[in-house]
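With one protein chain held back, the other chains of the complex are shown just where they sit.
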Amino acid sequence: MSVSAETPLQRERARTIFQKGAPGRRAFVCPAVDVPAADAGELLPERFRRAREARLPEVSEPEIVRHYVGLSKRNFDLDSGFYPLGSCTRKHNPRLHERVAALPGHARLHPLQDPERAQGALELMWNLQQALAEISGLPHVCLQPSAGSHGELAGLLLTRAYHEDRGEVRHKVLAPDTSHGTNPATVTMAGFELVKLATGPDGGIDLDDLRAKADADVACLMLTNPNTLGLFDRDIVEIARTVHGAGATLYYDGANLNAVMGLSRPGDMGFDIVHFNLHKSFTQPHGGGGPGSGPIAVSDRIEPYLPVPRVLQSEDGAFTLEDDTGRAQSKSIGRLRGFQGNYGCFVRSYAYIRSLGADGLEDASRTAVLNANYLLARLRELGVAEQLPLAYGELCMHEFVLSGGPMKRELQIKTLDLAKRLLDFGFHPPTVYFPLLVEEALMVEPTETETRETLDAFAQALAEILREAAEDPEIARGAPYTTPVRRLDEVAAAKQPVIRERLD
Amino acid sequence: MSVSAETPLQRERARTIFQKGAPGRRAFVCPAVDVPAADAGELLPERFRRAREARLPEVSEPEIVRHYVGLSKRNFDLDSGFYPLGSCTRKHNPRLHERVAALPGHARLHPLQDPERAQGALELMWNLQQALAEISGLPHVCLQPSAGSHGELAGLLLTRAYHEDRGEVRHKVLAPDTSHGTNPATVTMAGFELVKLATGPDGGIDLDDLRAKADADVACLMLTNPNTLGLFDRDIVEIARTVHGAGATLYYDGANLNAVMGLSRPGDMGFDIVHFNLHKSFTQPHGGGGPGSGPIAVSDRIEPYLPVPRVLQSEDGAFTLEDDTGRAQSKSIGRLRGFQGNYGCFVRSYAYIRSLGADGLEDASRTAVLNANYLLARLRELGVAEQLPLAYGELCMHEFVLSGGPMKRELQIKTLDLAKRLLDFGFHPPTVYFPLLVEEALMVEPTETETRETLDAFAQALAEILREAAEDPEIARGAPYTTPVRRLDEVAAAKQPVIRERLD
Amino acid sequence: MLAAIGVGSLQEIFDRQIPGEVRLERPLALPEGMGEQDVYEHLRALAARNTSVEEELSFLGAGMYDHYVPALVDMLTERSEFLTPYTPYQPEISQGGLQVMFEYQTAISELTGLPVSNASVYEGPSAVAAAAYLAKLHNGRRRLVVSAGLHPHSLHTLRTYAHGYGMEVVEVPVTGAGARDGACVTDAEAWAQAIAAGAAETSAAIFAQPNFYGAVEDAAALGAAARAACEPGGEPVVIAQVDPITLGILASPGECGVDVAVGEGQALGNRLDFGGPSFGLFAAREQYLRRMPGRIAGETADVDGRRGFVLTLQTREQHIRREKATSNICTAQALNALAGVVYLSWLGRRGLVELGELLLARTHYARETLAALPGVEKLHGQPVVREFAVRLDADVPAVRRRCAQAGVNAGADLQALTGREQDRGGLLVAITERRSRADIDRLAEVLGAAVAAERAGEPTVLA
Partner (left out) sequence: MLAAIGVGSLQEIFDRQIPGEVRLERPLALPEGMGEQDVYEHLRALAARNTSVEEELSFLGAGMYDHYVPALVDMLTERSEFLTPYTPYQPEISQGGLQVMFEYQTAISELTGLPVSNASVYEGPSAVAAAAYLAKLHNGRRRLVVSAGLHPHSLHTLRTYAHGYGMEVVEVPVTGAGARDGACVTDAEAWAQAIAAGAAETSAAIFAQPNFYGAVEDAAALGAAARAACEPGGEPVVIAQVDPITLGILASPGECGVDVAVGEGQALGNRLDFGGPSFGLFAAREQYLRRMPGRIAGETADVDGRRGFVLTLQTREQHIRREKATSNICTAQALNALAGVVYLSWLGRRGLVELGELLLARTHYARETLAALPGVEKLHGQPVVREFAVRLDADVPAVRRRCAQAGVNAGADLQALTGREQDRGGLLVAITERRSRADIDRLAEVLGAAVAAERAGEPTVLA
């Protein structure tokens, strides 16, 4: 490109919708006022009225379309390329799901519609509850939580209610140092104190540390299995025994369920409470950061405390919603949000479960694990593993964590540089710098919906970047080059935060 | 971009869907055979059976999505940028239209549904017929033709039928040298012989030439008004008088109707037959080259010959379709295609007409003309007009034609180079090298849905390209640089045509 | 803006250009404009007055079919980048659309077994007329021999066009009805005779496979007979109108010696839309390449050697060749053809065959089931793939009305479409993968009752 080094997207500088349009332009045409005129002051006295107009954009429909279509082109997305963001299960989102979720009978159903006239929706929720119970091996499901971390909060509030009901006060919650940030954050938000557990040399929980810390103050242990290293904790039965022995509950962070569907069930491992990330294992489009959905499943002893309302089936087969006003009479922890949860997500995940069926779900997990191990093997074959060795273990489940430590020392490029250079190759980078205990971590989750060709291409790209770095580390350090903007100054952004457009 | 001159889109070489996937992969799951097994030979004897499988792609849904989403990113489109392709009326496509066209009551209505159970569709068509009659000033409308050129064919077949019915044999059709290619092509296809009319110095029909050629062999004159120079033919009344005086019909190519909606009507100008390009004046998304729709409107004397079936309204207000089997009994030219025409397009254009209403349509034409003249003025202001003068006239209607002759001589770049360089600036070029009689023609149609800011930016880009060319014409001659592929070898493509993927 | 233009008012721009006598001096007599919500409600109200295939159990076909359209087709056709560009005149920024055309051409070529496909024409019936025009350009003769087994819309359209470009249409009847093999197919003897009769002037011989009665024709024999009827070197162009969805199991046009295959593409991933838009497929043997109508994408390379695609052989086209063009077509059906190739990719190599077998089995079952009803008999015994005709011993419109009241659209009234006396009593029934065995059984139940009631002269109950 001899003439201008800038791509058209780079050339076009960011202007917000507030900087476009002109006074008087608009898209909306308000329906006519068809009722008799009334005195404005009578309708709404002056003192309740807004004094200063909200300075919303003044733009026509064509401008809005151009603006947002233009912005969309500044995003990388799963439909456009490989997105091996570890821990996030970026599997394909079948387009059927968007179609069925948009059917007016689902999309335009009011949440307070009488149950008799929402039987289809309630049956769908009931069926989903049943399916999630079977998949998790825990019989009681509440679909309400809005995402994984909301499910975690529910789980700890359930734990609290369970202990309180038994007259116990326990204020500590255990979580391994590999745990996802939402786990410790939830511990605090639920009013507990975090106690960290060490990771053993095999990448699992350090059992001695667990035994030492599992005392009578411990309310719960929060665990992911396979954990965030992509490893199945082989001591899970012993862990469960220890935790239950201490009178605590065992919480399953379901973010990694995609490794074990139909193969191993949290309930059978001894977990009391599990949350699902429907947006991960059960394929919601991630929407740029939501919506998601985080149903929970629990064992019999936790069931009395579940949030309201759940879907119930009555004798005659009809479905109803639990009453949620008479909270005082039940042991329920109450509501976690409005209405019944993210029904739109339920529709999609239910469609997914019915599409795949028992075999298909098992197959999905098998293939997810196969793909991860294959990619790992390819990286070994290409010599990438020398600079980027597997942090723990030999094989992995559905994802694996590489250490960028040797790369950093030998090639003088950091994991961040590698990630940024991947952008020029058209790949979304893996999760980086997590889990925290792995130096310069790279967490790679290919998922089952990627082809072997894609895995090969990704491995090649990594090898190529390392080769390039061996010749000239500046290439990676200066990357990316071809993206709409290049490396951004995050420090400046946080120092003097500008978080809205200045107007006028 | 110091490292690689290639953008990610350039780096990724074209591979077709046939080159992707692997044996056995698939997206479709066939519903189970739920009827009793029957003998294959009985169902379909071997001799009727296919011997060699069609080698369709073997790909999964995620692969299909990635492939075509990826291809889509190799397109420029109206929702992404200015598209002033002259003669094509690239106005904004309101998204409401896609929504209403997709309603099952429209989208999943079978064309042979009994009229009693398709009253909504027939009423819509009736209303559209009425509206087009009013807009054109010609009372009888047939919606059937599939696009403009199909409407032209209908028009000439109507002309033939009209003359034949009067016992006349006329074998010539007149059309100006500025006419669109479909006009002469249609003349031939309809079995006539083309006679070209010269253009006068004011850009209109050369009246003397017309008078000389309008003899008793002439069946029709095909005209666009405003014509393809963007000029309203001021002699239109005299032209009509001359043509009618010769016993011929006057045909209106409606491609440029966007200049005169609510301002001047073909029927009032003296035209007998007009086609509409619903995809232009009445905003269909152009779909990369269709679908379109080309209804026709005619005067009383042409009406008996209209294609079948039209929508009729009976006494009781119910709508029916004309019988189309008893062709022999009527004077109709018959069918031009299957069923009723491109109903999906009717829905969109009807929605457009109802959205804008009488005022809105007039406003659209006014603004289209304003925008074209403003852009022209801006080009003059910026000095662009020195290298790219207006070919004819002073003002214009909804579009204008520049001559690239001076640019070619003074700056040594051709209209083609200018067009290609515009691609690097993120603009779709105007129509180039049409009309033929203008040297190095550039035909610019901004439409009414573009903002002043966009027109200014486009004018700036043209000025910038000319400035750049004055310094170094090689820049434009080598353009484009930033597109997914650069200038393509069209000659080689035509010499040894490869028009399908070679398999195996 | 006016100041920049140098006029005092917008009106001045018009006054200076449009002569007063042709200015419209009153507002258009059209309703006032409405906001989006109101227009939506209006169009929804109109839609609600149509009974779509979602609201009844429909066995209508006769040219357009209720096949399942996968969700990814909608998603892709709704993408701005496919929905809102125009014809790829600027190939550098249109590689997406051009490659889609190239892939479409490949898929149609594979389907038809013919080496050359264009990027689509308007739709099915006019594709027949376009093929006949190709024959005219090819051999300059003026007779078209055509089987009456074509869709009546195709026959009518062909006549309309042929009258324009000056060709004579000679119709060859189909053999009489009856539940035997060989009924309702192109009369082989008449076919050979009609061609031979004006052999030196016979430009093309045209038939449909399967034909309008659902009957599978002996395509290879028809082609061979057409050629045999003429002097060597003077053979007509053999044109077949095919149904693409059947081509997973039916011998391809290429295998049957067909020169040009055309057909309605709607069944491939396009919705019904009350009849359009859809697309027409158009494929041929190599020798017709430079006489094909419509757009054709071709492969080439850019200045840096990258593979790319362009519109090619444009010297056939109206914008280059004007009155010498091989067709007048300009705006065609790109988006519909995109839906077609995406659908075929979704179906896939094996899927096309499996779907064909499913349709074959269900259609056979449906025909046998209906023909077992009193007052219903097969119109013919030829193999059928996804549509078949029966004859009712009762008034078809009346029976159809009775069925409709029971929520079943029993199929198309044959005679209402063909206008032929011999088709009286005929009902054309289409079976897609959306019509299960249970649906077919329900049809049998409702149709059986309706025929019985009609024969018994029972009064119709108004719904």
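A, B and C label the chains in the order they appear, each numbered from 1.
The rule is simple: contacts are C-beta pairs under 8 Å (C-beta built on N, C-alpha and C of every residue); 3 or more make two chains touch, one makes a residue touch a chain.
The structure displayed is predicted, hence computed values, not measured ones.
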Among shown chains, those touching the left-out chain: A, B, C
Per the touch definition above, residue among A:205, A:231 or A:465 touching the missing chain: A:231
Residue of A:80, A:412 or A:460 in touch with the missing chain, whole complex considered: A:80
Contact set of subunit B toward the excluded chain (per top definition): 28-31, 65, 69, 94-99
Footprint left on subunit C by the chain that the document does not show: 36-37, 40, 68, 70-71, 75, 78-80, 433-434
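The rule is short, and it goes like this: only the chains that are shown with their structure count from here on.
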Euclidean distance of C-alpha centroids - subunit A vs subunit B, Å: 46
Subunit A residues counted as touching two or more neighbouring chains: 65, 69, 94-95
Two or more partner chains touched - positions in subunit C: 33-36, 70, 72, 74-75, 80
